[in-house]
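A single protein chain has been removed from this complex, and every other one stays in its place.
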Amino acid sequence: MTTKPDVPGTYVFDIADSRHGHAINELCSTLTTPAHRARFLADEADYCDHFDMTPAQRTAVLQRDWRSLLDLGGSIFHVLKLATVDKLSMQHLGGVFTGMTTEDFIAAMRAGGRRCG
Amino acid sequence: MTTKPDVPGTYVFDIADSRHGHAINELCSTLTTPAHRARFLADEADYCDHFDMTPAQRTAVLQRDWRSLLDLGGSIFHVLKLATVDKLSMQHLGGVFTGMTTEDFIAAMRAGGRRCG
Amino acid sequence: MAEVTWGLATSHVPSIGAAMDNRRTQEPYWKPLFDGYRQARDWMADHTPDVIVLVYNDHANAIGLDLVPTFALATAASFPVADEGWGPRPVPTVYGHPELAQHLVECLVDDAFDITVAHRLAVDHGFTVPLSVYHPDPGDAWPCPVIPLLVNVIQYPQPTAARCYDLGKALGRAIRAYPEDLKVAVFGTGGMSHQLAGERAGLINPVFDAMFMSKIQSDPQALASLSRETYIREAGSEGIEMIMWLVMRGAMDEDITRISDTYHVPASNTAAALALFENRAPGR
Partner (left out) sequence: MAEVTWGLATSHVPSIGAAMDNRRTQEPYWKPLFDGYRQARDWMADHTPDVIVLVYNDHANAIGLDLVPTFALATAASFPVADEGWGPRPVPTVYGHPELAQHLVECLVDDAFDITVAHRLAVDHGFTVPLSVYHPDPGDAWPCPVIPLLVNVIQYPQPTAARCYDLGKALGRAIRAYPEDLKVAVFGTGGMSHQLAGERAGLINPVFDAMFMSKIQSDPQALASLSRETYIREAGSEGIEMIMWLVMRGAMDEDITRISDTYHVPASNTAAALALFENRAPGR
């Protein structure tokens, strides 16, 4: 069991991801108080300045580039908080990750979920 | 090994102490930044108001009642931070705990330490 | 002496809690799931424990990434409900059981489990949703104290399934060593198959889930021997949460009786399930 699982189409968030994505995850984790959510929504760029993000990470946050947020070290549970301030559902993100519309993704789930491999 | 060590004359800080002494330890742990140290020294009573202390705990903090601080759930490493803002040494506390003057305590240590039991 | 009287395995999907909080449980989307809970809920209402030990994982709410415990047990007297980004769920504050919690930590550490002791903890959906599944209408207070036992399932390396099962066994020993006569229920939460991100988002694997649902009673050792990669490949990156069911299972006897179970797809992106076991050999 000593190696990290390698499953195509699947993020397995690990310690290196945590290191690389630290600023993304730290920013997202602050969104658990109403005051921080309000401050973020009032001036997102300024809010980002308080975190030591790379330009790519900053862009991914501001543009809600969900795939890039994960590729740049975001943990799905942290990134989800950013979707939550936008009032976007997990089904919306599921659509983004799979290249489907939200409606199609919801329909796929209601039909029993996606069989993957 | 399943029971807590019971050694006379010795504090063995445990989970129950942590629960009872939470406010003391929390206050002391804030004294690790210069800003908090300054604020504490400027108005100790007001500073105490920010922590959910019992009256006895509050009195022990304000009066630097070192024994009571430990008896009321303080951890020695937390309580030591309070001594540090007062520029008191560990030898001073050693004297207090053993009923000796600081000088006698230091002398006892230089003579090889105290044989206890 | 304390004893483990029953064990509940249940998904802890946030939308299950939201459906209850927003009174949508009778809508077509949700009704089948909640209908499936009914039998178990009735039985549990007749068997209120003195304490619950609830095994779950935090989801970026109380436990950040700066300090990630493999196993943490919470010893505080009460646990506020976390704001996860949409405000706290409208459910009561949870009261702990500091004395039993301290006893469990001491036993587990002596038993070579390297437990992190949490003294302050806000509890998120991973914790409150199982309580709601158990007890839908708490009013002002939950029916009994609850001790949180947290497992890292979101950052590799998670504990192995085998280690979780072993933790459960040690937890059972620790509970049985507590001198007070307490009836303790153990909840294992999370799962079943689901994956939130990546190209496999939306994955559901009913075959694996059915296998797991069966063997959690009859052959937990087989589940404990599965690798992390097997869990993630078969059940999805978040399906690995099912290793937490093994902690519950380990705390129970070898032979247990299934009171009720249910399985439903979907609860948002997840295969939701419940399995309730009484801690006695079948037919006895």
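Think of it as A, B and C in the order they're written, each chain with its own count starting at 1.
Throughout what follows, a residue touches a chain if its C-beta (ideal position, glycine included) is under 8 Å from a C-beta of that chain, and two chains touch if they have at least 3 such contacts.
Computed from a predicted structure; not experimentally measured.
Contacts of the undisplayed chain with the visible chains, over the whole complex, involve A, B, C. Screening C:Gly96, C:Pro145, C:Pro159 or C:Pro220 for touch with the missing chain picks out C:Pro159. Panel shows chain B; residues 1, 4-15, 18, 22, 25-26, 28-29, 31-34, 37, 70, 75-78, 80-81, 84-85, 89-91, 93-94, 97-98, 105, 108-110, 112-117 of it touch the chain omitted from the view. Summarising the interface, chain C meets the missing chain with residues 63, 65-72, 105-106, 109-110, 112-120, 155-160, 162-163, 166.
Taking the complete complex into account, residues 1-2, 4, 14-16, 18-19, 22 of chain A touch the chain not shown.
One rule holds for everything that comes next: only the chains that are shown with their structure count from here on.
Rounded to a whole number, the gap between the C-alpha centres of chain B and chain C is 39 angstrom.
Separating the CA-averaged centres of chain A and chain B is a span of 45 Å.
Computed centre separation for the pair chain A/chain C is 25 angstrom, with centres defined by C-alpha atoms.
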